[in-house]
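Down below is the structure, laid out as structure tokens.
Apart from one protein chain that is not included, each protein chain of the complex appears where it belongs.
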Amino acid sequence: MTARLPVALAGLGRMGRIHAANLARGSAVRLAAVHDADPEVARSVGEELDVPWVATFDDLIDAAPAVAISTPTGTHAELIVAAAEAGKHVFCEKPISLDRATAVAAVEAAEKAGVVLQVGFHRRFDPDWVVAAERIHAGELGEVTLFRTTLRDMNPPNPAFLAHSGGFFADVTVHDLDVARWLVGEVVEVTAHGAASDPAFAEIGDIDTAVVVLRFANGALGVIDNSRSARYGYECSTEVMGTLATARVDGAHRHNYEWRTPGWASRDLLSNFGERHRLAYIAELEAFAHSVGSGEPAKVDGRAALAAFDLAAAAERSYRTGLPVTVDGRNGLS
Amino acid sequence: MTARLPVALAGLGRMGRIHAANLARGSAVRLAAVHDADPEVARSVGEELDVPWVATFDDLIDAAPAVAISTPTGTHAELIVAAAEAGKHVFCEKPISLDRATAVAAVEAAEKAGVVLQVGFHRRFDPDWVVAAERIHAGELGEVTLFRTTLRDMNPPNPAFLAHSGGFFADVTVHDLDVARWLVGEVVEVTAHGAASDPAFAEIGDIDTAVVVLRFANGALGVIDNSRSARYGYECSTEVMGTLATARVDGAHRHNYEWRTPGWASRDLLSNFGERHRLAYIAELEAFAHSVGSGEPAKVDGRAALAAFDLAAAAERSYRTGLPVTVDGRNGLS
Amino acid sequence: MTARLPVALAGLGRMGRIHAANLARGSAVRLAAVHDADPEVARSVGEELDVPWVATFDDLIDAAPAVAISTPTGTHAELIVAAAEAGKHVFCEKPISLDRATAVAAVEAAEKAGVVLQVGFHRRFDPDWVVAAERIHAGELGEVTLFRTTLRDMNPPNPAFLAHSGGFFADVTVHDLDVARWLVGEVVEVTAHGAASDPAFAEIGDIDTAVVVLRFANGALGVIDNSRSARYGYECSTEVMGTLATARVDGAHRHNYEWRTPGWASRDLLSNFGERHRLAYIAELEAFAHSVGSGEPAKVDGRAALAAFDLAAAAERSYRTGLPVTVDGRNGLS
Partner (left out) sequence: MTARLPVALAGLGRMGRIHAANLARGSAVRLAAVHDADPEVARSVGEELDVPWVATFDDLIDAAPAVAISTPTGTHAELIVAAAEAGKHVFCEKPISLDRATAVAAVEAAEKAGVVLQVGFHRRFDPDWVVAAERIHAGELGEVTLFRTTLRDMNPPNPAFLAHSGGFFADVTVHDLDVARWLVGEVVEVTAHGAASDPAFAEIGDIDTAVVVLRFANGALGVIDNSRSARYGYECSTEVMGTLATARVDGAHRHNYEWRTPGWASRDLLSNFGERHRLAYIAELEAFAHSVGSGEPAKVDGRAALAAFDLAAAAERSYRTGLPVTVDGRNGLS
């Protein structure tokens, strides 16, 4: 048979359960074992998916040649290092760490160990974006002149999550920043603006709405708008305007149906990222297996993740200071 | 100055007022005088648009080199003949007459007088259909393989109108039958099905819903669906499928705006033909002036109108008998 | 763990491979074994999906409490009977048989054995249709007044397939006929029209285009248009118009992206049913497992399949005779 890459999964929260199901039903991956800080959760998921559940991360590392990490952010870097030092390939949810030095150390550990480290920027694997990206990268739209992207959640996450999210730019905007680098190239300046449309955010010194302006190395402008409180639904869309063509990726609807009543035609809207990017979460794990199997680098490796987080940090600085922040072109480790 | 064709207008009901406004503000036409069976109506419209109002159709004929007729159906043929015999060009709302012999006589009178006779099949002048028609007629979609068209009113007309409408097929379906001939070509067989979704129609022996199947001379199939009771809004759409391409004309929305509330995105729908075909009603009069000025035949002349009504009559026969009705290829006068 | 229903699969052609993958990665089903008339195909799929492959259908029946059948049509009924007599639940691709008596015997065998028999009318499980169906069945659109549905393939299947397809109506239209019964109710009259837009079909006495008009028991009209040669892409759409609301299901696009070049915005179209109904093929197997587990009847059981095929046969008769065909309201076995 075509070997399915066994992957052991740590962290069985909302995102972890999505990964668990996708690993269990993968065509290039399979779920080898699960682990969670809460042993009852691990047992429950293990039983449901018919795989072993283990009590420690060390046991998990022993269970397969690759691990997937969707534990709380604060533990990511440590687990990456432990897995890498054991020679295991790593798929890790973003961010690697909210502390840059810690993140750099984790990336370096993976590079030193020669293992694949892929970070969970799922949009790079979403078929709607991939099909546009291929044409953009093939030069079909000419020189990029304007980039625009939107990421909006229907409703804010719960406060407990927010407290450890790393802030709006590192948690939300970072996805659009990675897409900016993927589709257009390096960013040299970031200017960020934020607001709290929901007073609950103002009270904790946080924001729920942001507009971030980018200047790319080629001189093009980019603009990101983000919200945690869009109310009408979840939305993710991207436009890349070029001298020859313009690509737009959208897709706000949950179903392909319309309900008409006198004077109005209505379509239902997506409510969350899981609905919108279902195929992307499957594809990113398949791609991870492909990198492990082929030796090709991960499409979103540790350095790409660092580069996106450097831009998020620049956005945070810009927002705090009210000034544009210059970013050196050499995003990543150095 | 570029001469605007003076047009004298008879009949100031709903459709007549639309024509009055379009004639008054035309670029190739101008409103020369108005007449209505109700002198008060004529006076009121005349004053509003600053044109003479006249007491008789004979006076109206004297007022301009061309007349537009939107009086009740029963008077159309007689007025066409009178105008034609006076050497005046005629634009007339459909149908020419519910009696075929009378309609033929009117068409022959216009032909004998050498005047332009254009019948109000407005969709032939709607920019959305025209742009598709041009590509279809240029052969860009290859051989036609399937034709589909829809005409639906939001709500039924009032009973007084229905009593003199000529029946569902002659009043509603005839528009789609004309479009079928325009976009695809001659029809050789008609099979019609009808139903009364609103019991009020059943009570008067009429229908408010129909499906009509066409077979074209080239062997292609066509299908028309019509309703007087669509409830959600007015809709008119057409599809022509070909071996090289497929053209679709649609346009259900009243405005280009969307209103999003939690979980739903809604757009407003059109409520009547006036909203949908506003540009077509202007363009058909401009085209009439062009025919008069250039000597080119009208795009929908009397023979084309007869051909469409022959198909409507065939649909009526098919509906009454439950059987397909063969139509001879020589639609029109003969 | 939550028990996944083991399903043994016979027939590994195009549709069979789709089922194999969906069974292997199911959450309520799992692939227990595979069989194909060509042992090499069975071995290859078995190895790829890491399941046993068996040499005979008898061995397959022994391998699991349920079987899925996607063998050539001519073998369906026989395999259903064999499985049913062995007490196994059966999921079978449509049609049960091109011979009505044979189909009836197979349905009766399953009923007698008390096993679940589900037939592969996938659209009943497609989320886009399901969401509309729920609202229709809840009465949200009032009384149905007009039904319209479209099924079009981009390109015709190969001639070898056509020879055993049972004809256009039984192979293509039957899907729309089942949807008609599901969404609106019983059909009492069928009138069918066909044409061969591609001369290759005319040569073998077959058609590639059809328009079928339905009259429902409640008096509403329905219309189906089908093509094997739409050329632009695969399309499946359905509209149900009611007195309170109108539901439309569509979804022609392969991706949610638009490519803009000077003067034009373009979106890509679907090319086949596998792309369009991917989720439906997964959901129908999950629903099958649910019926087996819960004892609830299958959503598309043998009688429903017979009823749809009776309508397809009526369409075929109508097409051959050129006349409407009355269908008795008691569709199904009796």
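To keep things simple, chains are lettered A, B and C as they appear, and every chain counts its residues starting from 1.
Just so we're on the same page, contacts are C-beta pairs under 8 Å (C-beta built on N, C-alpha and C of every residue); 3 or more make two chains touch, one makes a residue touch a chain.
Fair warning: this is a prediction, and the values are worked out from it, not measured in the lab.
The residue touching the chain not shown here, chosen from A:86, A:105, A:223 or A:279, is A:223.
For the chain missing from the display, the contacting residue among A:86, A:105, A:211 or A:279 is A:211, taking the whole complex into account.
Among the residues B:82, B:119 or B:132, only B:132 touches the chain that is left out of the figure. By the touch rule set out above, subunit A reaches the unshown chain at residues 143, 145-146, 148, 191, 193-197, 209-211, 213, 215, 219-223, 225, 227, 229-232, 241-246, 322-324. For subunit B, the residues touching the chain absent from view are 1-2, 4, 21, 25-27, 47-50, 127-129, 131-132, 135, 244-251, 255-261, 268.
Residues 154, 231-233, 252-253, 260-269, 271 are the ones on subunit C that touch the missing chain.
The rule is simple: only the chains that are shown with their structure count from here on.
Closest chain to the protein centre (all Cα atoms averaged), using per-chain Cα means: C. When you average the Cα atoms of each chain and compare centres, the chain farthest from subunit C turns out to be B. For this pair, subunit A with subunit C, the centres built from the Cα atoms lie 38 Å apart. Averaging C-alpha coordinates per chain places the centre of subunit A 56 Å away from that of subunit B. Chain centres here are Cα means. That of subunit B falls 42 Å from that of subunit C.
Of all residues in subunit B, those that touch two or more other chains are 231-232.
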